[in-house]
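Since the structure comes first, as structure tokens, the remarks are kept for the end.
Of the protein chains in this complex, all but one are displayed in their positions.
Right, chain A next:
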Amino acid sequence: MAEQGQFEVDTLLDMPAPGQTRTGRAVALARLLHQDCTHLLDLYRVRESLSSDHTPAGDRIVSLSPSSPDLGLEEQVQLLYSALRMCLGLLECLIQREDEEMEGELEGDYEQARKTVRDRLGHLLHSTKVLLETEEDVTPDHECTEEVDGVVGSFRAKMWTYRVLLELTHWADSASQTLHVLHREREGTDEI
């Protein structure tokens, strides 16, 4: 019941406000997602005693660059859409692995924040898909088979989780900025 109630709240939050444009709604969603990702990252850092300036070793997991000057705005949004799909896949994988490992022993706040990010990321993908008018699927673009994830419960696995959360935060921020540029171009105003 509690989860259902939270889902309804999230759905309401993700609904467009009266008179809001599609791009405006996407920008608002992206900003909310960025806040949620930041909150989730903070909770993870607290849980694992990681300092805020701790940078995990290793390469980026989602190595797309939407800020290439050679790309047009529509292409940047398309690139962003792909990155968000990868992020969603990584997040699904992360949730699956943690649930299997901890069997519900995780702290309630972290688990709830994780779910919120997943739901809001799905809504943002839908909104972005509408903006792109593409037929591309919004399903997660990631398989939980990478061996680099490390042994369950190991430090390497934790660092992988940390990197995924950092990627989520990074791409949520990118989404809010890129979609804002798109909104300004299409609507001719900064007002959301």
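In this section, a contact is a pair of C-beta atoms (placed from the backbone, for glycine too) under 8 Å apart; a residue touches a chain by one contact, two chains touch by 3 or more; residues count from 1.
In the analysis below, contacts and distances are computed from a predicted model.
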{"item": "Protein name as given in UniProt for the chain not displayed, \"BLOC-1 related complex subunit 6\", \"Elongator complex protein 6\", \"DNA polymerase epsilon subunit 3\" or \"Fibronectin type-III domain-containing protein\"", "value": "\"Fibronectin type-III domain-containing protein\""}
{"item": "Full-complex contact with the absent chain, from A:R22, A:H39, A:H126 or A:K158", "value": "A:K158"}
{"item": "Contacts of chain A with the absent chain, listed as residue ranges", "value": "47-51, 53-57, 100-106, 151-156, 158-159"}
